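All protein chains but one are shown in place.
Naming follows writing order (A and B), and every chain is counted from residue 1.
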Amino acid sequence: MSIEFKKIDYTYSVNTPFQFVALKQIDLNIEMNKVTAIIGATGSGKSTLVQHLNGLILPTSGQLIVNDFVINANVKVRNLKSLRKNVGLVFQFPEYQLFEESIIKDIAFGPKNFGVPEDEANKIAKASLKLVGLDESYLEKSPLDLSGGQKRRVAIAGILAMEPDVLVLDEPTAGLDPQGAKQMMELFKKLNTVHNKTVLLVTHDMEHVYNYCDNVVVMKKGEVFLNSSVNTFFENTTYLDELNILAPNIIRLKNMLKNHNIDVSGCDDIHSICDKIVKELK
Amino acid sequence: MKIIDAKNIDFSYDEITHAVKSVSFSVERGSYTTIIGHNGSGKSTIAKLLIGLLPCDSGSIHIDGLELSLSNLAKIRNKVGIVFQNPDNQFIGATVRDDIAFGLENHRIDSNLMDDIINEFAIKVNMFEYLDSEPTKLSGGQKQRVAIAGALAMNPEIIIFDESTSMLDPQGKNEINNFIQELHKEKDLTILSITHDIEEVCKSDNVIVMFEGKILMEGKPCDILNQTEKLVACNLDIPFAQKVVNELRLKGISISDNLTLESLVSEICLLSLKK
Partner (left out) sequence: MASFTLGKYLPYNSLIHKMDPRAKIIVMMLLLCAIFIPAGFIGYGILVVIVTSIVLVSKLNLKFVVNSMKPMMFMLVFLLIINILVIKTGPILFSLFSLDIYLDAIMQTFYIAIRLLLMIMITTCLTATTKPLELTLGIEDLLKPLKVVKVPAHEIAMMISIALRFIPTLIEETERIMKAQASRGVDLQEGKIKEKIGGILSLIVPLFVSSFQRAEELAFAMEARGYSPGEIRTRYKQLHMKYGDYLAIVFGVLLNIVMLTLSMVF
């Protein structure tokens, strides 16, 4: 089981005046059963990168390996559908993809497309809805009657119902209030730790990267700038400065305290930092 | 002097969604007020009520001494500009130039004067080089800057930001937030910003906390943002520095409220010198 990008290039609108190179020589290994954040400025190629994972975009050159699937550039891909079942991709603002008259039908839509019989699909749909934290009373409601945050949960349940091994999300917390965003991130963490899913998420929020992710891939101008563990990434302030990224609050606090000769090394949450401060003050 | 004065305003979208429940508040001229609240707490509805996009079911709104009513609508809209959330859905013109002109045309400004006004406000929001660009060629932050220029070109007394940064990337958020701070320096302009960004709230003069259609608290950010339990109860965040303060207090340190990390760290340093 692995996700590997090997020397992948991707160019939009080849041979037209609009030609645009979005990805350049991507060599990348994604660790399985972890939560990986993909970050980078707008237009750095994040979305193009993740759309390769379920074959929505096929590489212009290079090779992509996702579990048992091998995609070579310019070779016709067979079995794209089963790749899509394996890698669940949740687009930005996924609430806009809801369309059925009831929530249960909408969630069961995905599995049915992949050939799961109706009653089985409904069973999975119920389980998926529970997984995203909505109870059974919602099943027969119209998805259009829900609040924004609930719609998004239902849309994510629709992807989870395909029972993918890998879950990819493009800015899943955009537009949610802080509480809604927090619950969403906790859901992904749970899917990873309890349900053993490999989670990749495109995000701009460094607090989320720090608090919920294991690894981070930094994209810059169509290239992989860095692929490392979250801790290594944030320890090194030169990266953050170079990328013009504001560090998460905890890191900023640690750096400020360090500048004032208060030693907080090895602390990575608010409690342990406060313990150190207390020691310093008493 | 009060420039916005809302008394007992009430609004329901239908029988089930009672969005604003007998809300009263006022805003001082030239101040910078933020409204925070969970999604669905009624804060965006209030913005739409203030410029008469939605009619109040009951209660009254006075803008600059003028009562909001059907006959006064045009006058009120002369005084209030608004920038909405979605950058795409408020860009009306074919190019930046035409979009800024849209409002001027509605206000029957003479076409000979328009170019000067358009240039002035395009320069102000730093979009002068993009005057002839189409919206598809612009980033979200740039489109929002155009929306701000369009609103400012009307010479409003009040400008409302209705979650104007929530769909932007960090760079766009920064651009717009910095611009709001700049605008605040202009003494006569009143700013009302509906936001989720707790860091922005810290910079405002006043904050109103909405919860389920009602105003739960209002006051200076430093008096509101330290009320951890209340804020958490209405699904809101508290500033990180305040979280650290709370944690330190639990561990027996006496320390004052702090909204920013900078002030928190300098207080800790002071305390460590005194020990």
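Brief remarks on what is shown
Note that a residue touches a chain if its C-beta (ideal position, glycine included) is under 8 Å from a C-beta of that chain, and two chains touch if they have at least 3 such contacts.
Keep in mind that this is a model prediction, so the values were computed, not measured.
Here the missing chain is touched by one residue of B:L66, B:A94, B:I123 or B:L250, and it is B:A94. Across the entire complex, the residue among A:G40, A:G62, A:G88 or A:G222 in touch with the chain not shown is A:G88.
Within the full complex, the residue among B:N78, B:N119 or B:S272 touching the omitted chain is B:N78. Think of the hidden chain as still there; on chain B it touches residues 48, 51, 53, 74, 77-78, 81-82, 84, 86, 88-95, 97-98, 101-111, 114, 134-136, 150-151, 154. Counting over the whole complex, chain A has residues 13, 16, 18, 51, 54, 56, 81, 84-85, 88-91, 94, 96-99, 109-110, 113-114, 144, 158-159, 162 touching the chain that is not drawn.
Note that only the chains that are shown with their structure count from here on.
Listing the residues of chain A that touch chain B in their complex gives 41-42, 147-149, 174-180, 204, 244-246, 249-250, 252-253, 256-257, 260, 262, 270-271, 273-275, 277-278, 280-282. If you check the complex, the residues on chain B that touch chain A are 38-40, 139-140, 166-167, 169-172, 196, 198, 235-237, 240, 243-244, 247-248, 251-253, 261-262, 264-265, 268-269, 271-272, 275.
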